[in-house]
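Note that this complex is displayed minus one protein chain, with the remaining chains in position.
We call the chains A, B and C, going by the order they appear; numbering starts again at 1 in every chain.
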């Protein structure tokens, strides 16, 4: 049995627009390769508009024009069955929810506002369970209870529930079929801190119990620290560093990672955090060489012309000409 | 502005077609100033002549050249439509922007009045006003009445745009800078509302012209003034369709449909330009 | 508890305001009329007979008394409100002494029938086509039908009706072009009568449908193309929900809600189209009654029909407003 559930190879996804005669191309996902193992929680981190959300959408097969896959592949392996997201859309469709489920960014609006919650469960899950109606609902109720939700929420409309309950519901919905793989796009962003904790614990708990793999995205490094087994750092559409969470936090290899981690507040540390100058680059017209070089405190001339490859280093991988010289500030 | 026009012409086929159609019809209407005979004159030409080299679109049973008659008719009809549109735009902008900017109680009051006007069936009311005014019902009066009935959908739309502008940073700056409400509305907000005004103007123009045609065809307007509806009215008086004088009625209808099509294409393409995710298109008033 | 009662209260207030403003407005507009009902009926009566001038004078006095035109404007206004509330618009001046209300009531079923049928077809078909066109953006057939309905949409009802009348009544005389049903057919639930109703209603209804369908198509298409990018739709697609189900339950259903509000708001202008169409096809509804009233200078009839159409439209809008919460749980359950 193959231990890798997801294999992303050389993935390129661009926004291609023809806006009143001007062709514009935004390289949102630029040559990303990564693999995710069984039972693993993989976190993708990065600033807003770094392309991390595009990346996870591309992996999920949830992109709509003008965002298009230009090159590369996304392949899942479910029980020895390999599914290419973009080569076999029909087979993919059948695998959704059964093997692969998705927790969306802004989960507040992912439920149809004009239908009762129970319809979502029926639409999404029923056909995969192979159960009678009665058994199906018994299973759903059981599942809800386990997640800490009163089964009566099934008879509610989304707008009658609190934000936390809705998020729990989407998690319940994403896990009811016990999928092999869960993709979560900013699953806690819209929630207040206390609820956030709660939801994180829930995700982790569910994952452990079902033995599923999770890939998730958030800009919130504390979330990564809390649940991710491994994290990948995305900058300007590219994966710049990847490694076991603990290692990355302790010893970031990329100056950008170092900056992300360095900006985290720490208890008992009253030093002023230095802000990184500049903004993430415009992906329609990215800088040459290493895309981070205009903001990088360690940049050298080579960084301006040559693009560093993502190469294995210690427990993970990193793309930096000066990897190893970085110390978490 | 000119650049936008050029871009639209170059890259948006719908806009180009609409623009060319509308411009062509406008130029055709403009031509009536050089007409060989006054538009009101009757029986100066042989009646009922089919289209020919001499009379391109034939002559009417009243001895008029359909071509020149149409030219004047489109001019008058467009003049009416534009008057309605401009007057109703003024109302819609005033009410919509005030309502959106002031908010609160004023917004509620203005929008309640607005929604009340929307719910009134406007053809019966126009007919009633005509019934009362009779021959003091000149076209400017009719235009004013139509304008009074034709602003409310668009006021709602403009209100929602203003509402969103109200909480923007630059509005607050302007307030702190001590600008008065009219100043803020005119200088700061109006430029944002302009595209919406332009878009609704096209639809309103279509509506107003349709109204003119409908009322004139029924004879509820000044029959001495050549208009598209008036041409159809006179053609009906002479039973032109039955008598086989098809050119008297077919050409005005074709012209008006082309004009509608042109304006409509302009409206949707401009709408697309200003707001691709538009919910505006239904708001035709 | 907060949302629904507030919603209801607001709608109710709106309903009464529409009626109040509409009725008052029409009353005062009509009172400015230069048409003198007594002279009007007098000229009708004396038009074709040899009438002694002295006799005309006597008749004038009798009529003024009969038509109930005495009192100040304000007294007449109060009396008028009393009448509206009782559903009594007084006798028709051109059909004296038949009450205006009974003229309206005998015409109303025709208009309501024609309009309801046309509106249902227009709304359903327009929204269905628009939703399909918004969802399946590349389908050629849908694009084509979209182009046709959108091109028809700005053309005035009179012109569409006239063309249909010529084509199906004159060039290919296959459909009746005048009246509401076949002559000498007793109204009832007989097959013949219903078929006759359909035959006579086809062209007027078709006119209204062709004119009305475009705006629903356009708005529905743009609503749908927005909704398909909404989270819950994208999510359902990611959830592997079948595209038929997504279309009907996640896209169309949600887009229909604003369209329902639009339906309520459009009733006023739809009624306007019906006036013209009924007149053109000699259809015995309220619209024809209104135009006849104008041609005959019958101001109590014109006032009655206008008032009734305002009230009827307001009631229909109110009914839709009441139905709306049943369909949109966000309003119903606050």
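Brief remarks on what is shown
Note that a residue touches a chain if its C-beta (ideal position, glycine included) is under 8 Å from a C-beta of that chain, and two chains touch if they have at least 3 such contacts.
By our rule, contacts and distances are computed from a predicted model.
Protein name for the hidden chain, per its UniProt entry and selected from "Multisubunit sodium/proton antiporter MrpG subunit", "Amino acid/amide ABC transporter membrane protein 2, HAAT family", "MrpA C-terminal/MbhD domain-containing protein" or "Peptide/nickel transport system substrate-binding protein": "Peptide/nickel transport system substrate-binding protein". The shown chains contacted by the absent chain are B, C, with contact judged over the whole complex. The chain that is not drawn here is touched, among residues C:24, C:106, C:226 or C:243, by C:106. Contact residues of subunit B toward the unshown chain are 40-43, 61-63, 134-135, 219, 222-224, 236-245. Touch with the hidden chain on the side of subunit C covers residues 34-36, 39-63, 65-66, 92, 94-98, 102-103, 106-107, 110, 125, 128, 132, 141-142, 165, 169-170, 173-187, 192, 195-196, 198-199, 202, 280-282, 284, 288-289, 292, 294-297, 301.
Just so we're on the same page, only the chains that are shown with their structure count from here on.
For subunit B, the chain whose average C-alpha position is most distant is A. Across all inter-chain contacts, the pair with the most C-beta pairs is B-C. Centres computed as Cα averages put subunit A at a distance of 52 Å from subunit B.
The mean-CA centres of subunit B and subunit C are about 23 angstrom from one another, to the nearest whole unit. Residues of subunit C in contact with two or more other chains: 229. Residue ranges on subunit C touching subunit A, taken from their complex, read 229-232, 234-241, 245, 249-250, 253-254, 257, 327-330, 333.
Residues of subunit C touching subunit B in their complex: 13-14, 17-18, 21-22, 25-26, 29-30, 32-35, 150-151, 153-159, 163, 166, 170, 215, 218-219, 222-223, 226, 229, 258, 262, 264-265, 267-269, 271-273, 275-276, 279, 290-291, 294, 299, 302-303, 305-306, 309-310, 313-314, 317.
Residues 60-62, 64, 93-98, 101-102, 104, 106, 109-116, 119, 123-124, 157, 159-160, 173 of subunit A are the ones that touch subunit C when the two sit in their complex.
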